[in-house]
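For chain A:
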Amino acid sequence: MVGLISALIMVPLAGALALFTAPARNARPIALLFNALAALDALALWQHFDIRTAGLQLVERHTWIPAVGAEYLVGIDGLSLLLVLLTSLIIPFAFLAQRMERGFCALMLIMQSALYGTFTAQNFVLWFLFYEMSLIPAFLLIKIWGGENRDRAATKFFLYTFLGSVAMLLGFLGIYLARGSFDFATLAGLGKNGLLSGKLAWLAFAGIFLGLAVKVPLFPFHTWLPDAYESAPTGVAMVLTGLLSKMGVYGFVRLLLPLFPNEIRIIGPWLLALAICSIVFAPLAAWVQSDLKRMVAYLSVNHLGYCMLGLFAVAALPSGAAIDTQAALSGVFMQIFNHGITAAALFYLVGLLEQRRGLRGIGDFGGLMQRTPLLCGWMSVAMFSSLGLPGLNGFIGEFLIFKGSFAIAASFTALAVIGLLVTAIVFMRAMQALFSGPLAENCSAFPDLLPREKVTIIPVTLLMFAIGVAPQFVFNIFNTTVVQMARLFG
Partner candidate 1 sequence: MSRWILDHLWLIPAVPFAVSLVILSLPNGRHKSAAVLAVAGQVAALVLSFFAFLPTLQTPGFRAVQNFTWFTFGDHALRLGWLLDPLAAVMLMMITLVGLCIFVFSTGYMAGDKNFVRFFAYLSFFSGAMLGLVISNSLLLLFIFWELVGLASYLLIGFWIERPSAATAAKKAFVTTRIGDLGFFLGLLWLYGRSGTLLFYDGGDGCLETGGLNMLGASATFIALLIFCGAMGKSGQFPLHVWLPDAMEGPTPVSALIHAATMVAAGVFLVARAYPIFSLGAINGVTASLMVVVWIGVITALMAALIAIAQADIKRILAYSTISQLGLMMVSLGVGGVAAGMMHLLAHGFFKALLFLGAGSVIHGCHGEQDIRKMGGLRWLMPITFSTYAIGMMALSGVPLFFSGGWTKEEILHVTAHWPASRLPYYFLLIGVLLTALYMTRQIIYVFFGDRRVASQHAHESPRVMTMPLIALAICAILFSIVLTPAWPWLHDYLTGTAADVELVRLIQSTLFLSLVLVGAGFALGIWMYRKVGVQDRQRPADTDPLEFAQPQLFRFLENKMWIDELYARTIIAFSWMSARLSDWMDRHFWDRLVRGFGGIGQLLGVFTASIDERGINAGVDETTVGTRGLGRLISAAHSGQIQTYLSVIAIGVLALLLFYAWLA
Partner candidate 2 sequence: MTPTLQLFLIISAALFSIGLLAALSRRHAIFILIGIEMMLAAANLNFIAFWRFSPQSQPPTGVMIAIFSIAIAAAEAAVGLALVIAVYRHYRTTNVDHLNQLKG
């Protein structure tokens, strides 16, 4: 009997196969159908998940390659469930964002399966398999269906992330040779007292850190990101920013922090400094971008920087009180979810503008508020959510991250506030350029939101409001996990 999690991984794969048995023009509806199945499965997971129990649940364990300690081991805790739900939300959203050919749909479905796998696998070999499996569809999607400079962007994306992966794989091989296990839980248990010793520990740490830092991305390994997001088709950009970047953050939480607590403690201030650089320099760079997608891409770096700030603060300076550690971790998880929704929505909306105008330079529009008030209204909501306006989802995560990390690492957090300010400036500049002023001549024939676009964007935006006002239902998913992790890190 295949469990719910395995079913979750298999459904999109089955969908990818099914696409080729049906006429090509039905590709997107079929893909959406399989997404609905996956979403149902994810909801069933949520239903069966006991929010009061710590640790892994719904575990499925089968021997796979016993010789190298590789097992088929999947299970979920609060964090995994959160990300599974996010995946089930963002992928259909991305499917609705643009026209897609059959191959496009198939690759997206494969990527979806890989994402589910990544977020549920609890054994390194399996995890790594899925982690890499997501890379290839992303590469192909950018390479084949991307915009200008797609070849360069795709190659850059692939090389960066792949080199990172290789480094990570080497790091893990080192660990395996020394400790003989690939199991996350086992390794995390060993991590407390130093997983490895001496140079080997640092080498393994550096390898894994590099792999994850590129994926997130953390300053200064982020330079692939603006190119990739800029060239990627809208739907792919949504998945890249909404989900693939979360794989990096997830990796930090699941792998690096539990496995190398001592190492992180030693170089903690430097890691915090990198996070601060992400937070401060990325929006500064976003400020001068004229391409909307690049701008949103840079702000993505900034928002993930907050996640890194929270995580590094918790891991680097474990002296924090339980409330601060829990606040920072909750904030990070919240931010993961919120950024997934918000950034995807922003890319979606930029995509709508691009579809209408054929261009997406910040100077190619003007006075849109007069022509398309609904589009501008909903886009403003997404932007305000992204800049952390209270009442919308972005604020909750950022507040908790800042709350936790300020109590632990006050000076770094105080610097990070600059990021909040610059983000506001960036969005204000964008809003002014796009929405206000006299109506630009070439925008005078724009249609406002079409019904199908409304159906797509309004539920997502309402979710932003819901989380912003009454976020408890999201916290319920991971509260127990947070308490458990706080005990592990604290």
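How were these picked? Simply put, all candidates are chains of the complex that A comes from, given by their letters.
Heads up, the rule we're going with is that contacts are C-beta pairs under 8 Å (C-beta built on N, C-alpha and C of every residue); 3 or more make two chains touch, one makes a residue touch a chain; residues count from 1.
Keep in mind that what you see is a predicted model, and the values were worked out from it rather than measured.
Of the numbered chains 1 or 2, all belong to the complex, but just one touches chain A: 1. Put simply, chain A touches candidate 1 in their complex at residues 159-160, 163, 219-223, 226, 281-282, 284-285, 287-289, 322-327, 329-331, 367, 369-370, 373, 384, 389-391, 395-396, 399-400, 402-403, 406-407, 410, 413-414, 417, 420-422, 424-425, 428-429, 431-432, 435-439, 470-472, 475, 479, 482-483, 486.
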